[in-house]
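Taken from a larger complex, these chains appear in their original positions, while the remainder are omitted.
A and B are the chain letters, set down in written order, and residue numbers restart from 1 in every chain.
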């Protein structure tokens, strides 16, 4: 109690309802056992996997782990630098995972790990045409997000900060602008370092949060998974509850009221 | 599940254990009925009340509401501008509430609602000498917090931002410095506007969060109370789990590894 998992408030992507707004990645986990405990604690129902890992299937594999926990696998195109590469990898992922959902990543280089905006749009168009349900990892440019939605992507997944930095959301106005403009769900992807980052993403109006190393590389991944689950729930509730406005001036009691209302000063 | 209320991780003040790290205020609530629902949803076990309200006891009063929900009342000295006033008000509160705990407020004026540092220390010393368990509302000055702890206060309660502004934590380094230096629990008091602010306070190492209008004046106070409960839990778990370090550079996969680890890019 205290956390409403999204049973009554599902995240709907491409017509399918997910009972958790927290999407997990698997990178950075030192062991499958630890990963499994963290994924279970997170409550996630959708988890990204790199193709190579999926292909290494069989008992004791990530694939088997996800099946066992009834977590849907979302194959990604990590490590692809061109639209052509990403399209090919997506197709292999579709075969391996028997799903037409794909997390589309087309990065510009392996130092910045930032998306290549031109190749990304090109790959998205090709994959949509080929019947994929495309969830692209993008930078935080509102215009690029719009182009991806216009291209038929099922969601847009802007970064808060570069992958693995844990810097949170560097430009909240861009995330808010993407949300305001969005015709599809917006998932914050990359940058989350701690629980308040995930809550902030939801408060800005994101429909979900995708993270990996913030949990897998935390000191105690299971406890951090629990923190992230609660944070996503907290941020979602805060968004829907309607926060008080930010005020430049303190909210003083009315002098005429004597001290009656002064306890709004707590 | 999902949220660990603090049953196994209580907030201990002056030797007494509280099962929730969220302390609530009652100001700003439009009705007692709405306030009761929000307080219940918040899970709080300690709630501040202004003396005037306590004195207006009897059925249908805040006092009765707190009794009914087994929430401990923390009388405050809201509206006091001098040490002498605050000491007198604290004594009246002790009579009315039959508790020697007091939230000590000595504000400099009723526009800024900021604490008066000199009067505050003076009042704290007097009340400690008189046997009170003193929880002072203070600005975010680490030296003032130290003086209050040295004076025998049972906790220190620095502001994140001026009362009622909802601006969050304007100077996180000061809060972190207070925590690092603290010999007593640190409760963030004032400034919280939304859930991520509460989570951030806990991530900075605060032992608890005190808030009122962020819940009572939210669009949906009950839902915001739930958000705050989850946020405090998320922030506490994140602090204890140990977050990943902030990195200026993206955490790139090693080229030598092929794509094996690339999925840490999610």
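What we mean here is this: a contact is a pair of C-beta atoms (placed from the backbone, for glycine too) under 8 Å apart; a residue touches a chain by one contact, two chains touch by 3 or more.
These numbers were taken from a predicted model, which means no experiment stands behind them.
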Study note, to complete from the structure: Taking the full complex rather than the 2 chains in place, the copy count reaches 4
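The rule is short, and it goes like this: only the chains that are shown with their structure count from here on.
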Review point. From the C-alpha centre of subunit A to that of subunit B, how far is it in Å?
Key: 30
**Study point:** Residues of subunit B that touch subunit A when the two form their complex
**Key:** 1-5, 25-28, 43, 48-53, 76, 78-79, 103, 105, 107, 110-114, 137, 162-167, 189-190, 193-196, 198-200, 203, 210-214, 216-221, 223-224, 226-231, 233-238, 240-253, 255, 258-266
